[in-house]
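Contents: one structure, followed by commentary.
Complex shown without one protein chain; remaining protein chains in place.
Per-chain residue numbering starts at 1, and chain names A and B are given in the order in which the chains are listed.
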Amino acid sequence: MPLEGDIAQRKTTFKQIGTRPIRPDGVDKVTGRARFGADASAPGMLIGKVLRSPHAHARIRKINTAKAEALAGVKAVVTRDDFKDRNDALRDVLVNCMARDKALYDGHAVAAVAATTAAIADKALKLIVVDYEVLPHVTDVDEAMKPGAPILDKTMFTNNVEPKPTKPSNVASRCEFALGDIKAGFAKADVVVERSFKTEATHQGYIEPHACLANLGPDGQGEIWVCTQGHYMIRNTCADLLGLDISKLRVTASEIGGGFGGKTTVFIEPVALALSRKSGRPVKMVMTRNEVFRATGPTSSTSMRIKVGTTRDGRITAAEADLRYQGGAFPGSPVELGAMTAFACYDLENVKAVGYDVITNRPKQAAYRAPGAPMAAFAVESVIDELAKKIRMDPVDFRLKNAAKQGTKSAYGPTFGPIGLIQTLEAIKAHPNYRAPLGPNQGRGLASGFWFNFAGQTCTTLNVNLDGTVALAVGTPDIGGSRASMCLMAAEELGIGYEQVRTIVADTSSLGYNDVTDGSRVTFASGLATIMAAREVIKKMCARAAKTWGISADAVTWEDGQAKPAGSNAGNFKPMSFKEIAAASHSTGGPLAGHHEINADGAGVSFATHLCDVEVDPETGYTRVLRYTIAQDAGKAIHPSYVEGQFQGGAAQGIGWALNEEYIYGKDGRLQNAGFLDYRIPVASDCPMIDTIIVEVANPKHPYGVRGVGETSIVPPMGAIANAVSAAIGVRMLELPMSPPRIVHALDSRLKKAAD
Amino acid sequence: MSGHHVTTTINGDSVEFVCEPQESLLDVLRNHLGLTGAKEGCGTGDCGACSIELDGRLVCSCLVLGAEAEGRKIRTIEGMAKGDKLHPLQKKFLEHAALQCGICTPGFLVAARALLERTPNPTETQVRYWLAGNLCRCTGYDKIVRAVLATAVEMKQEKRHAA
Partner (left out) sequence: MARVMLGGTLKSLAGNTPVLEVDAKTIREVLDRVGEVYPSLLPILDRVAVAVDGQIYRNQWFAAVKPDSEVFILPPMAGG
């Protein structure tokens, strides 16, 4: 592959990389001009709304839409009958967008209408009569696994267990990752800690609800404007579900108001297209916050058992995890990723992680930042902390003694290349936060975390304008400042100013396929494609200069944004700048453009260590985070401000997950807190300043050494905060969130125990 | 369906519109007047993305009826920059990278301006509590709080220069 050779052209000194220029989309975003999902409209536009199941589990006997259709102003009603059933991998996606024989969770879409106004659409929903046969339901992962639990899918038999089950079950599959011999490993341990943990489901909590504007004509040609992490994914999935040619559906990604993995699939988009096709009008759909909570993709709730053994001098001899993740009403919880990542921070000879993918009457989970990893890390890091205390070893030293490093055979199989876990631990140990004095009711905790990072299908075009500026088209929605990073990388490579590059996110008809903005991939993969496209332009520019000078193309080199004769033998010509070559391009062979397409790999695994101090009010159980420090390996920070922002944002989401956020289901199986008032995400007064240390252990698979940074930052916080809270109150906290009632309960149990 | 005819002032301009009685001011701004800078994150006054000023008071426009705008003075994010001159808060938000996705940014800026107009020298704690009605899911608030504090310092210096 040519990639290897090109990456060998590694850069280690930079003019622009690592600076902090103002992002190109900044002014639009501070003036209110930036256009997000719900900010578009079209002539003749209708408003689409969804009727959702009020039941956690119910057979849908009949849906009568006659009255709704007859209401003045209603232009289309769709139900399951408007979507062709299928039997392939997309069936779950389809059924999640529109229920078929059963409603599988509170909030499951059952029908949708398009009307001339929102008020009429709301009225029409009330006129749809659904005949439900309510069925027993289950929402808790442990309950769902018990014999006798209500079965969601009578055709589902647990995969990968011997002997093959004869009865259907809510357990979709089992997976296992193992190395060495854990029995022998535990036999060598002086101290063993075994604990069981539970975590509640949390939501990504992006502030922008899902929104789209769809327009599909009777000729099968259509367009969607949509807030999504992947507009090519929207195009391919919707085209498939609606039976359209991919080429006939053009998708434009709006500015996106947060995603964190939650906008990596379809919910309302196929419905909006179906309504548009049926009504012959553009249809806009915007979810309410209630719908976002009830019917998009929160992450799994979990139940876990962790057992780790160590020698007295701090060498871990064996580690074992049983992980049970429910992923809502369809198989596919990220338990396998949990099992792979659980012990990835440690260099272990004997390790075993078993995962169970469980279905329940909850919304189908979607990716949430390092999907599957944070829960397992919370449990493992809690046990590691307890072990360190038991053997009276400093928790950083204990981790350092067992830390994964280059050459470590990871618990999930492959051997690690250059990684930066040890550097993050050392940075945390050296930070003043680690020595700050603690008062009464205060505690300190730390935890490490790992995420793979992915790259994937990527395609980028770089067009050179006559005035020497550059138009860069990428196909990965910019979710946190990536256009700034792309401008920086293009400018660095071409030797022109940051301001000379304008990066846009192209629509699906203007640029080849790009995977979703996920897996912390964009700065790595779109960045790599951008660098390669720029190098192609440079090659072409050198050739144009060579032609101009009448010398051979390989006698020209590129230096500091100029084409130069390679040496005195090549001739004595005045160097031609990027701008000069661009200006002459129409006379030297035509427009100049570079393009690169790649299925990128090697986004570079990443590790982080988080440290935090908390104070717990023993009266109320309220926890205040006093200090928070993050060290994470970024490989190479392109725009350090946005790298820090990723670190800090992950930590804040982790603070919410650790202390407050949870899906609360009633006995009726309905979500009781589907709003920001009752599902409380951290606000400014809940957070301290969050200090960051960017560790840079270059990723050998990127020309600048970049690693993904977006996801790792949410892996350690729950463990770090749980360790701090447990230290503050003197009771080991085993459940998330550690909300005030849970902390008060833990303190009461301790008092009761003492009294007994 | 009978609409309310409303006359109001938005960012200094006289504006007239007709709205249904149940429509929120946010709906009116976004759907009737094309002012989409205020965002709907929740519709229940919990997220602050729709923050505007109504007669100098910071409100969630999703909790105000369109009809209530009659005779009032409204300030939205669209009126924050003067022509091509950004407000100091807008500049500092950019310099400090105080936004990632940017959906909450208009609400934060409107809320932060209301704070600095009342409390020109806020402490970090004051900033954090004043902005507690605005949710941001991307930044962890660190850079937002720093940007507001830095703006306060700069505006104070500018005032001193002007005096």
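Here is the rule we use: a residue touches a chain if its C-beta (ideal position, glycine included) is under 8 Å from a C-beta of that chain, and two chains touch if they have at least 3 such contacts.
Since the model is a prediction, treat every value here as computed from it, not as a measurement.
Asker: Tell me the shown chains the invisible chain touches, ordered by label.
Answerer: A
Asker: Would you mind spotting which of A:91, A:174 or A:624 touches the chain that isn't drawn?
Answerer: A:174
Asker: Taking the full complex into account, find the residue in A:264, A:482, A:609 or A:723 that is in contact with the omitted chain.
Answerer: Counting the whole complex, the residue in contact with the absent chain is A:264.
Asker: Could you tell which one of A:414, A:437 or A:567 touches the chain left off the display?
Answerer: Only one of A:414, A:437 or A:567 touches the chain omitted from view, namely A:414.
Asker: Touch as defined at the start, partner being the missing chain; which of A:367, A:396 or A:625 qualifies?
Answerer: Considering all chains, including the one not shown, the answer is A:367.
Asker: For the chain left out of this view, which of A:271, A:337, A:631 or A:727 touches it?
Answerer: In the complete complex, the chain left out is touched by residue A:337.
Asker: Can you list, in ascending order, the chain A residues touching the missing chain?
Answerer: 1, 159-162, 173-177, 204, 260-262, 264, 336-337, 339-340, 355, 366-371, 412-417, 451-457, 518-521, 599, 601-602, 701, 708, 711
Note that only the chains that are shown with their structure count from here on.
Asker: Distance between chain A and chain B based on Cα centroids, please, to the nearest Å.
Answerer: Their C-alpha centroids are separated by 29 Å.
Asker: Taking the complex as given, what residues does chain A use to touch chain B?
Answerer: Against chain B, the touching part of chain A is residues 20, 22-23, 25-27, 29-36, 38-39, 41, 119, 204-209, 255-260, 286, 288-289, 479-481, 639, 641-642, 644-646, 648-653, 675-677, 681-687, 689-690.
Asker: Taking the complex as given, what residues does chain B use to touch chain A?
Answerer: Residues in contact with chain A: 1, 20, 22, 30-31, 35-44, 46-47, 49, 76-78, 80-81, 86, 90, 93-97, 99-106, 109, 124-125, 127-129, 131-146.
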